[in-house]
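Removed: one protein chain of the complex. Kept in place: all other protein chains.
Let's look at chain A:
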Amino acid sequence: MEHVAANPWVALAYLVSGVCFILALRGLSSPQTSQRGNRFGMIGMAIAVVTTLVTHVPEKTVDILLTSLPPVPAQGVMTDYVAIFEILAAIGLGAAIGIVTARRIAMTAMPQLVAAFHSLVGMAAVLVAVAAFLNPVAFGIADVVTPLIGQPFAVIHGVSRVEMILGVAIGAITFSGSVIAFLKLNGNMGGAPILLPARHAINLGGLLAIVWFTFLFFQTQEPLWFYTVVALSFALGFLLIIPIGGADMPVVVSMLNSYSGWAAAAMGFTLHNTAMIITGALVGSSGAILSYIMCRAMNRSFISVIAGGFGAEGGGGAAAEKIDRPWKRGSAEDAAFLMSQAEQVIIVPGYGMAVAQAQHVLREMADKLKEEGVRVKYAIHPVAGRMPGHMNVLLAEANVPYDEVFELEDINSEFAQSDVAFVIGANDVTNPAAKTDKTSPIYGMPILDVEKAKTVLFVKRSMGGVGYAGVDNEVFYRDNTMMLLADAKKMVEEIVKALG
């Protein structure tokens, strides 16, 4: 088969597709341009798929009779319509599953869905790499050598061997890692970190083994080494994500996002395909930047997140010295009164709001307050929720206008001039210990300064539970704090009722 890049128009089409993907991400710089960006993404994908379909029409070899006299049996090549049908059916099946899932999924389940989608990209990369290994000539990455004795065989180019094994390894790690992330986010598996003894040694050993077998495969093109790398990579992805839990999930999800990009890029190198390389680079850097933003928002190094086990090791000490301190309990009526008298209320949502599905009733509460002439704003900490931007999507779902929703650095100075900070389902991201207590596991993490507001209303299920970091929150015991102990959704419903 002719090489893909042989026709300049084909290469050009893939380049246009890559540019469309860049424009798709560019559109996300503001909500107004974002939908146009998404359409660019779809156009780019359509160009890539159609280009591949028309340049790789399935063909089959058939026996024919040449119409000479006498007829001569010979072989001819004709379009394989069955194969075309199979491919279109595969696309149709995938499209149906994808669209139905996208329509039905609840917005609160978005982190799981994204993790599941990552696993599909990883698996697709593995399948493509294995297919390329089995049939390298079709991908134009091998020369057929016909020895004097025996069958002709394909020799895969040296560079391609490394590229395809990189693709298969990253794809496999992405797949098994994402499956674990999905199970944790979906609640099929406990969120708590699972710590194996000597896990760092095991992971490092696994990585070195992958490098070693890659080298062996590079030298020998031996199938056994190829499949060993596949198996080791599946295991490594599993082991990497197992010890990471709970509030570190935003980093994990972003990291897997990045991996799925690098897997696509590696396969792009194998296939010499510009669209795949550009996309891989975009997605890879996107995930890496998101991981960096999440780590910075927790003041933790990427390495320490990957090493895992946060909250499982340091939590003991803080819990032991916990003493009974006086705190104030408030009712829904108190909260309603305080907020209706306020000039400005800042709402601080966290993962607890997502769990309780309280975003809709929260917006109702904000509407009532606005009717009373209260200014309402929302303050979002970068790591609130289980994935980057999780809270923003939920608030958007509840019809909260995005110009009322602010990022940490844009709103933090406003707490001091606000009458009420209404914390719902957030905890660690409001803990002043991050600023003062050097021994605290969250020391140095940028926090929302809710304690500077005249009154802090803190919605929490009970006084017993501590946040993910396992540290007590100073804010609970302050004179200007009123604890509203109930399920987040119920409490807000009662406040709405009390507001009349």
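The rule we apply is simple: contacts are C-beta pairs under 8 Å (C-beta built on N, C-alpha and C of every residue); 3 or more make two chains touch, one makes a residue touch a chain; residues count from 1.
Everything that follows uses one rule, which is that contacts and distances are computed from a predicted model.
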Ask   = The hidden chain: which UniProt name fits, "Urea transport system ATP-binding protein", "proton-translocating NAD(P)(+) transhydrogenase", "Cytochrome bc1 complex cytochrome c subunit" or "ABC transporter permease subunit"?
value = "proton-translocating NAD(P)(+) transhydrogenase"
Key: Contacting the left-out chain in the complete assembly, out of A:L12, A:M42, A:V155 or A:M463   = A:M42
Ask   = Which listed residue, A:E397, A:E414, A:D437 or A:D487, touches the chain dropped from view?
value = A:E397
Query = Which of A:M249, A:A264, A:M365 or A:V475 touches the chain that is not shown?
reply = A:A264
Task = May I ask you to list the residues on chain A that touch the chain which is not drawn?
result = 1, 4-5, 11, 14, 17-18, 21-22, 24-26, 28-31, 34-35, 37-38, 41-42, 44-45, 48-49, 52-53, 56-61, 80, 83, 86-87, 90-95, 97-99, 101-103, 105, 107, 110, 113-114, 117-118, 120-121, 123-125, 127-128, 130-132, 134-135, 137-139, 159, 253-254, 257, 260-261, 263-265, 267-287, 289-290, 293, 370-373, 375, 380, 382, 387-390, 392-393, 396-397, 399, 401-405, 407
